[in-house]
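Let me begin by handing over the structure; questions about it come next.
Left out: one protein chain. Kept in place: all the others.
Take a look at chain A:
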Amino acid sequence: MKGFRLTLFITALVALLLAACAPATPQVIEKTVEVEKQVVVTQEVVKEVPAERAVVRLSGWAASPEETALLQSLLLDFTAENPDIVVKYEPITGDFWATLKTSIAAGTEPDIYYMDIFQFPAFVQDDVMLPLDDFMAKTGTKKEDFIPSLIDAFSANGKVYGIPKDFNTLGLFYNKDLFAKAGLAEPTDDWTWDDLKAAAQKLSDPANNVYGLGVPADAGRFPIFVFQNGGSIMTPDFQDTLLDAPEAIEAGKFYTSFRAEKIGAIPADVGEGWQGTVFGKGQFAMVYEGGWLIPYLKQQFPNINYGVVTPPAGPKGEGNLIFTVAYVISKNSKNPEAAWRVINYLTSEAAQRKVMESGFALPTRLSLQESDYLKTNPASAAIFRGALQGARPFMWGLVGSDVNDQMTKALERVYLENMSVEESFKQAAEAIRQKLAELK
């Protein structure tokens, strides 16, 4: 009895100390409690249904410990509701695609894995994923419930292969303090290229390493300018590139003019690798980035005063990129039915709401468009809106990595070797055509 009391006393003391030590992070304590509760739930379930449980393996990359914890808690909820299925979560750290592809070669891939839209064409071509239409019909999951540009991205040959789990688009992040200092009105969703350039001119102060706009040689940013100029990176069937078409070259001239006129810069100009950091430090007044910048700024630069709008329209209207990841089922899965139930749960409205409210990712279901979360988080709402305004998937067909390399090089040649945009883009297009020829 005495021992018990002592333990109680120590526990209370420790709890008190913990509470006293960490007043700034109440979130952490909350989370621990939640996970503990869920663990208890699973243990009870194990006693009830000991045999005949289908095992489903799920792999994805581990973006951050918080995200992993969130997925695990969702999976625990799922097992509580579906005691006949065991989900083994096997995150892949390091090089996800090399690991996944080699495991497919060895026939040991997980039942469910993450599929980035960028990698999707190669997996479709080699027919390693299971079409989901029949499963969807059985559980009454409708294609129309999802944002069209997302579910279409993971469809091929009239079949749906993946259910998008989340997505990101690019938004124009702007530093409110720098705008106020320059006496400029803040950007709106109705901005155009001219507004962008005029603002960049006023915001720049190269002597103090402050630039109006971040214009990195990045294939994940530049294409939106081509779209906004009525062009495209690849033809619709991905058999040829349009990088040397007049629309793309003109977009290239506009994009690279910022650095040439010293009203824009690449991150390396100010000694950084990523423009998100430069934006946080207040050296780039505006950057095109995705929703991933929001939690980063919150953590690393909590004092920055910023806003987000959809990318300014070009001469031919809106244009944006969609970065999206889906859950897909392996063709070799022994329990495809069970795997589908896991996916269906993870992409359900309830699960997606949970993910959205944690601030990690945007939901792919149209019904969540009107959620309170998006109303109270204007930055995330701007990224969400982007998907509905002329956005196209970040995907260039089977030679995607080569197209990315060539776009980066095309911009680097202009930036670092003073080559003309026409010549540089022509070289890039030739190199892409060569890669397309090599596929045959």
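Annotations
One rule holds in what follows: a residue touches a chain if its C-beta (ideal position, glycine included) is under 8 Å from a C-beta of that chain, and two chains touch if they have at least 3 such contacts; residues count from 1.
Throughout what follows, contacts and distances are computed from a predicted model.
The listed choices are "Sugar ABC transporter permease", "Mycofactocin maturase MftC", "Iron uptake system component EfeO" or "NADH-quinone oxidoreductase subunit N"; the UniProt protein name belonging to the chain that is not shown reads "Sugar ABC transporter permease".
Of the listed residues A:166, A:244, A:269 or A:318, the one in contact with the hidden chain in the full complex is A:269. Within the whole complex, the absent chain has one touching residue among A:251, A:308, A:362 or A:399, and that is A:399. The residue touching the chain not shown here, chosen from A:165, A:221 or A:413, is A:413.
The omitted chain makes contact with chain A at the following residues, 95, 97-98, 101-102, 104-105, 118-119, 121-123, 125-128, 266, 268-273, 398-402, 408-409, 412-413, 416-417, 430, 433-435, 437-440.
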